[in-house]
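With one protein chain withheld, the remaining protein chains of the complex are depicted in position.
Right, chain A next:
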Amino acid sequence: MMEVSPLSLILVKSDSKGDRLLFRYPYHIQESDECASTQRKNPYTLPTTEDPLQSAQLTSNIIKGYLTGFSDEVLSSLFAVKIELCDKNFELKVNDVRFVGFPTQIPLMKKLKDGSGYMLINMIIALHAVASPSVVQCYHEVSKKMGIALRFEEKRCGYASEQTQLMTASHDEGFQNTKEAFNIILEKCSLARNIKKMYYDLCGTGLVNVYINRWIPLSYCLPQKAHQWHLQGKIVEPEDIYKCLSALRPYHSMLLLYPVSDLHDFIPLDGSPTLIRLLSQYSPLKNLQTLSADSDITLNHVFELTAHLFYWAKATIIFPICSANKYVISPDAPVHRDSPLVEKFSEEFPGYNLLQVISEYSLPTSLGQKYNPLCHPSEQSHLVKTLIWMLQHHLLIQLHTYIQYMPLDNMAKPAGESLKLQNTPNPELESGPSTVPDTPDPRSEVDQPRMMNFSDLTFISLDDEKQEYQEELLLDFPDEERSSIFRIPATNNPEDLRLFAKLCRKKYFQGEHHIEEIMYHENLRRSQVLQLLDKFRDVLLTYETEDPSISMFSSFDW
C-alpha cells in the first residue's frame, strides 16, 4: 500500500543560467542524516582500499519512507533534462526509487537579459520503484497538470518566473543549510505551499485539490488511493474502474458513499449544475433510468456523472436495493472483534453490534425475508439503513441467479474438430456436431447442420401427436435438443414454450445474464421468470453468484 504514496516532490528549473533545484518537500528529514552522508564522503579522507571486485550490497535510497542519499545538485542535474526529453513523460529509476515527471518548456513573459525566452520546469515525484505502471502513469499526469498550470499562469501574469526568482534568491542568500532556505521559501512562495499541500494530499486521501496562484484549480484523483477509505488494503486500479463502468447498465443504481450534503462541498462553485440536480433526486432505491427521468437528464449524461462520482470514490455501483435482493457477507469483509469498522458502526447505530447484525447475512438473506409485518416501520427503516451502511463499506455482496441452458447430458465436440474425435468413450459426442457453440452465433439453420439420430426416433414419433406450434417454435433447435425439450410436460402449453424459445434464442440462458437483467430487458415479472425456470428445470440449471461486473472490488480475480 505504501508504494502508492510519493516519497518526495521535487521542483527543478533549468534556463540559460543553468539548472537549479528550487524546492523539495519534505525536506526536514534529510537534514538529520546529511551529516552522516558527508562523513561518508569526506574528500579529505584517504581513499579506503576497498576491493572493487567485492560486490556492493544492494543500496537503498529510502530510509523510513523518506528519500535519502541524493544531494540537491545531483537531483537538479538529473531532472533538468535536455530539450529532446521535454514535453514527454520522464521516468528514471535509481536503485529502489523511481522518479516520475513531465518536464515542461515554458515561454517566459519577459525575456531574460541574455535574450533567452524559455525556462524548463519539472516537478518530479519520487516513488518506490515497485509502484505499478498505472500509479506511475497517474503521477505523470499530476506533473503534467502542474506544468500546464504554470505555463498558463506565466503567460497570464509571469507567475512562474516570479516564483522561481523568489526561490533562487532565497537559496542565494547564503544560509547555513538548505533547511533554512526551504523554510524561507515555504513562507514566501505560494507555489512551495501548493507543493506542500499536494504532498500531503497525495499521501493522505489521494485527492489533490490546490489552486495555483490562487487562480488555476489543479485537482486530481489517484484512484489507487482514493478508494482506500472504504476498501482497506485493496488497490483499485483505474483499469478496474473502467471495466466496471463499461458494464454499467440502466438497471444499475448508484450508491453514494457520503451524505449528499457533503458532496455539495466537493463540487466547486463552477461545477456542473446537472450534477447538483442529479444529487437532489438521488436515492439508492432508484435505478439510473429512473434517476435520469426524475432529474430530467439524459441517460447518457447520468452515466457520465455516475462514472465521475465513481472514479472519484464518491459513489459505488450496486443493483438497486429492493426486498427481493439476496445479500451475503463479502468473502474479504474485515469483520472481527478488532476491526475499526465495529466501532464505526456502533457510533452510527448506537446499541447495535456490527458482528451481530452482519452474522444474519451468513446465509443468503433478502430484505423481504427480514421484514416482519408486526414490526414497527422505524425498525424497517433501520434495517435498510444498516444494509446501506454495510454496502457502502463493501461488507455485503449481492447474489444473483444465473441460468444455464443444458439440454443434453454432454456437450458435443465443437464443430470442425469432430473429425479428430475417434477414441472418445462417450457415444453421444460423436452423434452430432456443435449443438451449443462456444461462441454465441445466432441460431440460424445454416449454422446447425442436421443429423438424424436414430436413438431419438421413438421420441420423434411421439412428437407427431403434438401440435404444429411446437415444431414451429423450436424449428431452429437441433433435433437432439428438441426431443429432450419435448419430454418436458410444460411444452404442451404454447405460452410457456413460446416464452422459453424466445428467451433461449436471445441467449439469456448462457450464464451471462441474471434474472434481474432478463426481467429488465424482456419486461417480465420475477414470478414469470421463476415459474418458467421451474417448469423447464430439466434443461435449465440455475446457480447463484455475484455479478462479476460490479463486484470488482472483491478480492478475487474473475
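Quick note on the criterion: a residue touches a chain if its C-beta (ideal position, glycine included) is under 8 Å from a C-beta of that chain, and two chains touch if they have at least 3 such contacts; residues count from 1.
Heads up, the rule we're going with is that contacts and distances are computed from a predicted model.
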For the chain omitted from this view, which of "Nitrogen permease regulator 2-like protein", "ATP synthase protein 8", "DNA-directed RNA polymerase III subunit RPC6" or "Growth hormone-regulated TBC protein 1" is its UniProt protein name? "Nitrogen permease regulator 2-like protein"
Answer key for A:Ser246, A:Ser261, A:Asn300 or A:Gln356 versus the chain not shown reads A:Gln356
Since one chain has been left out of the picture, which residues of chain A touch it in the full complex? 41, 47, 52-53, 55-56, 58-59, 69-71, 73-74, 77-78, 81-85, 88-89, 91-95, 129-133, 136, 328-333, 335-339, 353, 355-356, 358-359, 362-364, 402, 404, 406, 408-414, 425-426, 436, 438, 510-512, 541-548, 556, 558
